[in-house]
Structure formats: C-alpha cells, structure tokens
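A protein chain is absent from this complex, but the other protein chains hold their places.
Let's turn to subunit A:
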Amino acid sequence: MWSYTLRRLLATIPTLLAVITACYFLVHAAPGGPFDSDKQVSAAVLANLQAKYHLDLPPWQQYLFYLNNVIHGDLGASFRYADWSVNDLVAAALPVSLSIGGLSMLISFFVGVAMGTAAALRQNSAADYGVMLVGNLGSVFPSFVIGPVLVLVFALWLHWLPAGGWDDFKPAFMIMPVALLTFINVATIARVMRGSLIEVMHSNFIRTARAKGLPTRIVVLRHALKPALLPVISVLSPLAISSITAALVTETVFSIPGLGKLIVNGAGNRDYTLVLGLVVLITVLAVTLNLIVDLAYAALDPKIRY
C-alpha cells in the first residue's frame, strides 16, 4: 500500500508538468493580452509593463522562469491585482472555497447515501419516487436558477439569512451556498447509491445472508452497505472537482470571495499567472482527491490489492 501511494505521488509530477505546460502556452495564445484595455497603453509604458512582468523575454525563457518559480512555491505576481501575488490571492480564496465545497461534499455524502439507501430498500414505493424526484430536480435545475430562488425566499422574504457576501466563516453566510452545492451533489450520490444498493441486494451473498435469517437492518449494515458504497466513492472525486466548476456560479450568485471568482476574473483579465496558479492548484486538488478515493476503495474492498 505504501509503495502504491508513493508511486501515485511520483506519478503526479509528469501530470502536473504536462498540465502546466499545456495551460501555459494556451493562456498565452489566447487573443488579447493582460494590458489590453479601453485606454490604449503607449508603447513606452507597455514596454515598461512587459519588462516588469518578464514578458519581454523569449517565450521559452518566460516558461522556464515561471516553472522555476512554481517549483520554489512562487506562483508569481498577479497581472491584474498589482498589489498582490498569486500566492496571496490563492491563500485568501482557498479556505473560503474549501470550507464551502468540503462542507457540501460531507453533507452530500451522508444525506445522499441515506436517501439512496432508503429509496433502494423501498423500491417503487412513494419514498423511492420522492428520492428520485429530488434527485432529478437536483440534476435538472441549474444552480443559477436555484441560487436566486434561495436568496429570494430566505433572505428577502423570510429575512432569515443574508442575501450574500462573506464574513469570516460565519455560518449564516455559508448556509445558502452550502445548501445549493449540496442540492446538486446529493442528487448524484443518491441516484448512484440507490442503483448500487439495489444491485447488491440482488446478489447471491445477500440472498445467503437473508436465508440465514438475518434481519434486513443487519443484512444492509453489515453486508450490503460496504460494497454498495464503492460506486459512490468512485463518483466523489469527479463530483468534488465539478464542485469547483459549480462554485463559479455559486460564488457569483452569493458574492463569495472564493476560487471560482478568481478563475473567472483571471481568465477575463488575461491574468496569466493567476490562471496558471489556479490551474496548478486545481490539478493538485484533483490528483489528491483521486488518490484518496483509490485508497478508500482499497480499504473498503479487500479484494483490491495494489
């Protein structure tokens, strides 16, 4: 297991390098530069700006310069936000996004598994249809529709929660964004869990357990749940990554100063270093999540050996 973990960690290096390289040249190839604005910058000032951000170097030197900085943990200076480095910006936004995304994933997992289990055990009942309805609604309604509805109801009509913004991790500001992300994620988890558990409940080893006279509660908890969770575990990683994409909308709707807002602004402003820094960060997160999922897989299924 340890050697597998080590091998996986080492494998992230070429992955990261490939992603950085591809992204580096893609962002530089995008039309419009970081200093293009309504006001035409004079040639002299443009030259000064390019020198300041090392854009006057040949592309390969710029690339090596950037790579060298990244290796040393320096994501560079932001082109747009002159007073901040990309490290500063990421350090401010990451905890916000992680708290919302992490909390949402945690709640989604437990609620989704519970809902999926209830639906699977009462297949074709009202409870099953209810769970599937919620699941489908979560998949069908986009977050930019649900988000404003939540604001309308809970902030403007009932005055229970703030309409948006962020105030040092105060729960009131987190409830709606977490609820929105959870609503989207829980639907996927519940549907996967339902399908998986139904399949497991029809397998031979469950039939044997039932034949031995074990009560359903024991059969489910001791024998069915663990294997049924495997497909759920496998969707957690892509779900967590897609939460970052969903956060683009969530953070806009609720005016949250997270990574989503940074990515959108960074791309629009051609803030090369900011976009690259966030790509590096998201890649590291994705690789880490995949690793955790694989390790969890091994822990849940003794047949899996690396």
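Assorted remarks:
One rule holds in what follows: contacts are C-beta pairs under 8 Å (C-beta built on N, C-alpha and C of every residue); 3 or more make two chains touch, one makes a residue touch a chain; residues count from 1.
The working rule: contacts and distances are computed from a predicted model.
In the listed set "Peptide ABC transporter substrate-binding protein", "Acyl-CoA dehydrogenase family protein", "Beta-hydroxyacyl-ACP dehydratase" or "Response regulator", the entry agreeing with the UniProt name of the missing subunit chain is "Peptide ABC transporter substrate-binding protein". Residue A:Gly164 is the one among A:Gly164, A:Gly195 or A:Pro238 that touches the chain not shown. Across the entire complex, the residue among A:Cys23, A:Leu67, A:Ala92 or A:Ile175 in touch with the chain not shown is A:Ala92. Listed here are the subunit A residues that touch the chain not shown: 30-33, 35-42, 44-45, 48-49, 52, 80-84, 88-89, 92-93, 148, 151, 155-156, 159, 162-166, 252-255, 257-258, 261-262, 265, 268-270.
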